Every structure is written in structure tokens, then in C-alpha cells.
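Only one protein chain is missing; all other protein chains are in place.
Letters A, B and C name the chains as they come in the text, with residue numbers starting at 1 for each one.
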Amino acid sequence: MIKYTLRRLLLMIPVILGITFLVFFILLASPGNVAQMVLGPEATAEDIAMKEHDLGLDQPIVVQYIKYMWNALHGDFGTSWFQNFNVMEEFSHRIPYTLSLGFLAIGWACVLGIPIGIIAAVRHNHMTDYVVTFFSLLLSSAPAFWLGMMYQLFFAQKLGWLPASGVGSFKYYILPSLSLGGGILASNARTTRTWLLDVIRSDYVRTARAKGNKESTVIVKHALRNSLLPVITQIGVSFSIIMGGSVITETVYAFPGIGSFLINAVKTKDIPIVMACIVVVAVIVGLTNLVVDLLYAVVDPRVQLGSKKG
Amino acid sequence: MENLLEIKDLYVNYETDESVVHALNGFTLNVKKGETLGLVGETGAGKTTMCLSVLRLLPEGVSKVEGGSIQYDGKDVLSMNKSELRQMRGAQISMIFQDPMTSLNPVMRVGDQIKEVLSLHNPELSDKQKDERVDDILKLVGISPDRKDQFPHQFSGGMKQRVVIAMALVAEPQLLLADEPTTALDVTIQAQILALMKQLKEKFDSSMILITHDLGIVAEFCDSVAIVYAGEVIETGSIEQVFERTKNHPYTEGLFNCIPDLTSHAARLTPIPGYMADPTNLPTGCKFADRCGRCIDKCRQAAPEMVEVDPGHFVKCNQMEKGGSGL
Amino acid sequence: MDMKKEKTTSSPQKKKSQAQLILIRFTKNKLAVIGLIVLVALMLTSLTAPLWLDYSKVTHQSVRESFQTPNAEHWFGTDQFGRDLFARVIYGGRISLFAGLVTIGIAFLLGIILGGAAGFFGGAVDTVIMRFTDILMSVPGILLSISIVAALGQGLFKMLIALSVSLIPRQARTVRSAVITMRGQEFVEAARTYGCSNFGILFRYIIPNVLGPLIVGVMMGLGGVILQIASLGYLGIGIAPPTPEWGTIISENQANIMYHMYLGIIPGLFIMIAVLSLNFVGDGLRDALDPKMKN
Partner (left out) sequence: MSEVLIETRNLKKYFPHKLGQVHAVDDVSLRICAGQTLGVVGESGCGKSTLGRAIIRLHQPTSGEVLYKGENILNLKGRDWRRVQTQMQMIFQDPYSSLNPRMSVKQLITEPLRVNHVAANKAELEERVRSTMELCGLPDRYDNVYPHEMDGGRRQRVGLARALALNPEFIVCDEPVSALDVSIQAQILNLLMDLQESRNLSYMFITHDLCVVRHISHQIMVMYMGQVVEYAPTDEIFENHAHPYTAALLSAIPTTDLSRRNRERVVLKGEVSNPINPKPGCRFAPRCPYASEKCNEPQNLTEIAPNHFVACHECAKQAGG
């Protein structure tokens, strides 16, 4: 187990280097003079040259990248070009918010999504099945930001049950996490339903019935565990979607995570923040995928750790 | 010996969105206590449907029992309620499925899957006693008990089928339904498994229906045989009577001729002409008429009745008379 | 013998051809049919929009008519500048559907080329392409698109690039796994025995058999792209205003939806209906194509 985890961690490094270099290259190799943007339109030529020297923009991109990554390794993600605060410091405040929102959203998606999927599968071809399929498709077709706005409009502004935006006690997390996790809740329900239907038709479930088991035991003890395997992989994939979604949901709810932080940085081309965001998210997604794979190996005896390709 | 299982005139259909499949059309079969009956038929003859009907495991919504009765040990299976059915399955009648690769729960230990049968049907046993029973049955089927904590994927095809047999026999059922237990296995492993099943059947003195498409297996492992074609039993009798090959149903005769048997030196096999009867639109009268060399008009109009050509040897053919060979 | 083998196919009289079978199964799925009708209606209205709704109505401002709730003259009411919401939503649809189709088209084509090559040739080609997709997929798609917009700036064309870059890896992955399963089939081996070339096998044997599930993937993918376009629009980094786009319309009116709910609800509903109908059609098509789903 540990050997496998170490190997996976080592394998994550080239991936993170790859994505960071790619984004770094795209951001810096793009048209438009960055220093000009930072100083504003009336800056003189030598101001721009001096600024470029400060930011090290005059060196070849590869050198800048190596310098950037070297600092990043030591936890120094540089300072923001526009508000010149230390990026890492700002991030350390914001990351806990984004993570807690993400985990809560995944929590809703599992706690509500999986049981709904099970009910839909067990009541196959009945009314409940059609209702569940319809609503889960509805939920995953609605844009996350619009969903957020609608929750905000009804539950916060019109009914006043929950705060509309900002952050504070747990109540502030409910609406954002529900709208962030809505799409995942729908796909969890659908995956559970499809796989449970498949497993119910399999031979070993028929054997379980032929032994004299009650239908409920057959479903819970035999069918369910086998159908949860693909759902776990689904949760792994959905965590990276959640990280993406948080950018939007945090903007709707003015939630102080790294998501909303990224949007302003993008508009002003504040490279250090965008880069820091990419690195942090890549690490988080990489770690969660690893955790999900370990969980999968625990649940499914057929998976031998180590023999799985990296 | 009175009959343990009596199936009389059973009709079962499958309704799909395109067509209705008539899987069983007046299926009649009796199994005596302690008897090993071989059930022979080709793909789509209704062999598996029969087993699933006896255990009432037919897929709901798609399948429908149109008529007929199934009597097990004097009780009417079709009118049993859920709890009676559950007591019957696994304890009175148990089933061995064809493909060992998919018949075991892949994420559950082998020992636990066998023990589950005991906890269902022998709740009075303590946990320790159940473990002992599991170890005994595993030894009996030739698997060392210390492998009981392993998972199905760690066993080969042959070993998996031994686990399935252990699971089917651990509650000592009276009737064992074996649906092509060795088709998916190699011939040397098949010999081991069939020898094992014969030995265990005698040990537990249970009756068995061995379903196969291989007449050779029936000749070597069964006491009596029933030949099935298009959802109907068209010939039944003891092994000696049927394999004597003098008073067979034309289809049985056709089967004998087209099997490349070890001892036959014929230059060419004589195949049965034509193709399987289509279960979605079965002909009136005898269903084998189109492929039968000796078909006469009567065969196409009137559905044949079972005729007793010899005591205990029945053939469903319009051209056979009671006691005589007729052909 | 399980149920499937129990049903032998009939004697050789002409059965319904494959296409008819798929059509029958598709029409049996009510939701899919409704989805198709709605989709076609949406496509037609936005395609023919210039014919019956001139563009000026989209930009025409009149303070006097601002914040009108949906009425006879302005079917969807007007926004704070008095612009007709109905015209903006219809023209917004043009952009979303057009951009969506182009993006999913690019992703589909490159997906087939990359995924097909990786799946079919395997070995070094496969590892290189797969490692590259691993890198691109290590970060959520929308983050990738956002960074590309940050680099290239805003605009329709730039957004198309940003979106397709985040879509190509997923599409390549699906194509690759479909090709790998198909490559193992015996009819591909048979094609090799009579000397069919690699390209012949890929395009005459593998791609035709893989197209079915791929089209379902494109349907679902298109829904996802429309959502992403709207999200970028909402975040203000999509298509530069004043070009009407569903996402931008919602973000423009976000401040006023407290008292003028229709301004927020109607464009949102349009996005949902478009994506929902795409998902229904995709769902229906997948069940129709997959013979296993009998009952």
C-alpha cells in the first residue's frame, strides 16, 4: 500500500510540472505587453523596461519558469502584480474555504445522490424511477451559476431562511454547497441507478436469490456493494469538476475561496495568482484521485495495488 | 418410488417489445426420488426456463407462466407465497448455473458465500458449527478449507464450479438442478466435476436434473433421460431404452446421427436438415415437422400425443403406436 | 443458457433493418422524442432569427420602456436599458448553439484523430498521447479555459479555442477506449487475414462501429459546452458584450432579479431547456443503439 502511494505521489510530479509549464507558457507567450498592462496606459518606455526587469519578464520563458517553480517549491508563490500582497499568504486564508465547500458539496452528492439512485433502480419501470431520472437530468442540465442564483433568490432573498452571500456560520455554506454539488448529485444518482440495474441482472445475484435470500438482502448484501465500485470512481472524477465549479459558485455567493480570487486575477492578467491557483488545484485533484484509488482497492478485492499501472 | 417433482403441461412466454417468445409449450416432466434425470436439448429448447420456473426465478415483467402446474413433494410451487418459496430455495431445491465465472459474488469471500446458505436454512447451528460444516463440504468438493477466505477471482474455472457445487449441496437439498454445469470447462476438468457430482448425489441421496446438450454426458452420468425440442419434452425413458436407438423420436435419432461419436466410423455425419423452430411463431401440429424426414400431413395438423412405446419409454410422435415400433 | 441465448433468431425472411429497429426503440422513449422536437424548434428559431427579427431590436434602448414585465409587445419584457429580452435571448441562443456546435465539432474531430491513433496503434503513440491528456485533465476543464482566456483575452474565436482545448482530452479518452475494445474483436483480425491495411481497418471497420456511442457522447458533450459558454459569459470572461449571450444576459441582470425575477429566470430556463433536450435525445439514442437494454 505505502509503496503504491509513494509511486503515485512521484508520478504526480511530472503531471503537475507538465500542466504548470503549459499554463505558464500560454500566459507569458501570449500577445500584449504585460508590464504595460500593469503600469497602465500612460507609462513611459523606460518605466515599462524597468518593470519588466523587476518582474524578470525580460529573461527567456524557460528560465522564468524554473525560477518560478523553484520559489513555489519553497512555498513562495511570488507577490501579486497588481495589489502586491504575498500570494501564498492570501491563499492560505482562502484554500480552507474552497476545500470545505468542495467536501460539503461532495457530501450532499453522496448522501442524497446514492440513495436516490438505489431507490430508482429498485423501483425500476415504476413512477419513482421516471421521476428520479427526469429530475436528475433536470438538475444536471441547469447551469450551476443559475441554480445558485435561483437558490439565492428564493431561499435567501424571498424566504429569508438562509444568508444570500458571504461567509460565517455553517448556514452560509448550505446554499453554495447545494448549488455546487447539484450536478454531481444528479450524476451520482444516475450512475448508481444504471450500475445497480446492471448488477441486479447479473448471474451472481440470481445465485443469491436461488439460495433463498429475501429480495432486500439480495440487493443490500450482494448487489449494492458491487454497484458502488463505479460510483467511487465517479466521485473521484467529480471532485475535479467540483474544483472547477467552485470558481463559479464562489462568484455567485461572493464566497472568499480561491475561485472568486482567480476570476479577478484573470481579468487583470495577474499571472502569479493564476499560476498559484493552477498549481494548488492540480495538487488537490491529484491527491483526491489517489485517495479515491486507495479507497477503490480497499472495497474491490480484485484490485491489487502496485499491479495497477500508474 | 413416487415422484419428487411433477411438471404438467407448463406454458411460459417471454414478452419483448418486438415479439412474444414461446419458451415452454406444454412441458411435462416427472422426477422420482433419488433419480438422476438427464435433460437434453439444443439452444432455445427451454431447458433453463424450466429450471427457473421450478424455482420461480423467472425475470418479472418479461416472463409469464401461461398455464400448467409444478408439484414439488406434493406442494404446488406456482401458488407458494414468498416465505414458502424462500424456504424451498437452497434447502429443498438448489441450482448450479452454467458459467462458474459469473455465478459467484466477486467481492465476497468464498467461505462466506457458502456459509450464507447455512445461516438461511439452518439458523439453529452456532457460528462454529456452521464453519465446520463449510470446511466439511469444501473438503468433500476437493478444495482445501484454508482457501475459504480467498475471493472468487483467485480460483480457476474448475475450482469455482466446485465452490458453486459446495454452495448448492451444503444445506443437503432433495433436488439439484444442474444447468450445463460443465459446458464452460475443459474436458478433463469436466470429467472431474461430473464424477464429483455423481459421488455427492449418492452421498446425500438427492435427485438431480442434469441439463446438457451432450448426449455422451447423459449416457455416462444419468439413470433416465428426457429430450426437449422447442419447449416440449418429445421423448423420455430410461438410459437403456433411449440409447438402444430402436424406438426413438425422429429428432432424437437425428441427434444421434449428427454427433461425431468416438466409436462411429461414418464417412459423413447426417445432419438434421433445416433450422431451429422459431420460438416467436411456432407451427401448429408437430413442431419438428419441417425438419422431420418422415413427416406426413397428419403431423402438420394435429399436435402429437405422448405414446408409451415401451413401459416407461414415451415418445411424442403421431406415427408411433403404443407398444409397437410404428416406423 | 441465459435468457439472451434462449431467443433464437428466426428464419431468414427480411427482418426490420438496423436503422428501423433503432428508430422504433428511439420513438418508444417519450422523453427523447419531446427532447428532439424542442431541440429542432430551438435550432430553427435561432437559425432563421435574422429573417423575422432584425438585429436592431437587440440593441435598441429606450429608457421609457425599461423594466417592463413580459407583455404583448415585449414577450419576455425588457431589461434596465429597455432592451427587448426576447430578441436578446433568441440572438443569444444563436451564439451559444453556434459556438457549442463548433467547439464540440473540433473536439470530436481531434478526439477521433488522437483517440483513434492512440487506441489503434498503441505502444509509444498511445503513451505519448495518454500522458498528454493526463496533464491536460489534471486540472478541471473550466480552469484550463479560464487560463487560456486570461492569456488570449476575450472574444468568440478565442473562447472557442479555450473550450475545445479543455474538451479534447476527454473526447480523445472516450474514443481511445471504444477503439481498443473494437480492435480486439475477431472481425478486425479477420480483416487483417485478407490483407486489409491498417488505415482500411481503422476507417472501414473500427470507426463505423464506434460512431454510435460517439454520437451519443457528442450530444451529451454539446450540453456540457453550452453550460460552459454560459458560465464563462456569466463570469464576464466569455464573449465581450454587447453581443447577446445567455450567460452574459443573466449576469447583466443579476442585480435586478430581486424585483424583476423574469430577467433572471427566462434566460436560465432557455439554457436548461436546450441542455435538457440534448441530454434526453442523447439518453434515448444510447438506449436505442444499445440492444442490451431490452425491458
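To be clear about the criterion, contacts are C-beta pairs under 8 Å (C-beta built on N, C-alpha and C of every residue); 3 or more make two chains touch, one makes a residue touch a chain.
Remember, predicted model here, so these are calculated numbers, not experimental data.
Trainee: Check the whole complex and report which displayed chains the hidden chain contacts.
Mentor: Its contacts among the visible chains are B, C.
Trainee: Going by the contact rule already stated, which one of B:52, B:77, B:159 or B:177 would touch the omitted chain in the full complex?
Mentor: In the complete complex, the chain left out is touched by residue B:159.
Trainee: Using the definition of touch stated at the top, determine which of B:14, B:221 or B:314 touches the missing chain.
Mentor: Of these options, the touching residue for the absent chain is B:221.
Trainee: Residues of subunit C in contact with the chain that isn't shown?
Mentor: That gives, for subunit C, the contact residues 8-9, 12, 14-15, 17-18, 185-187, 189-197, 200, 205, 208-209, 291.
Trainee: In the complete complex, which positions of subunit B touch the hidden chain?
Mentor: Interface with the chain not displayed, on the subunit B side: 42-43, 156, 158-159, 186-192, 194-195, 213-217, 219-221, 239-240, 243, 254-263, 268-272, 275-276.
Here is the rule we use: only the chains that are shown with their structure count from here on.
Trainee: How big is the gap, in whole Å, between where the Cα atoms of subunit A centre and where those of subunit C centre?
Mentor: 22
Trainee: Determine the centre-to-centre distance between subunit A and subunit B, using the mean Cα coordinates as centres, and give it in whole Å.
Mentor: 54
Trainee: Could you check subunit C for residues that touch two or more other chains and list them?
Mentor: 2, 295
Trainee: Could you list the positions in subunit A whose residues touch two or more of the other chains?
Mentor: Within subunit A, residues 125, 203 contact more than one other chain.
Trainee: Mind listing the subunit B positions that touch subunit A in their complex?
Mentor: Residue list for subunit B touching subunit A: 55, 57, 59, 61, 86-91, 94-95, 97, 99, 102-108, 116-117, 120-121, 151, 153, 164, 167.
Trainee: Report the residues of subunit A in contact with subunit B in the complex, numbered from low to high.
Mentor: Against subunit B, subunit A makes touches at 125, 201-204, 206-214, 222, 225-226, 229, 299-302.
Trainee: Residues of subunit C touching subunit A in their complex?
Mentor: Those in contact with subunit A are residues 2, 31, 131, 134-144, 146-153, 223, 227, 230-231, 234-237, 247, 250, 254, 257-258, 261, 264-265, 268, 271-272, 275-276, 278-280, 283, 295.
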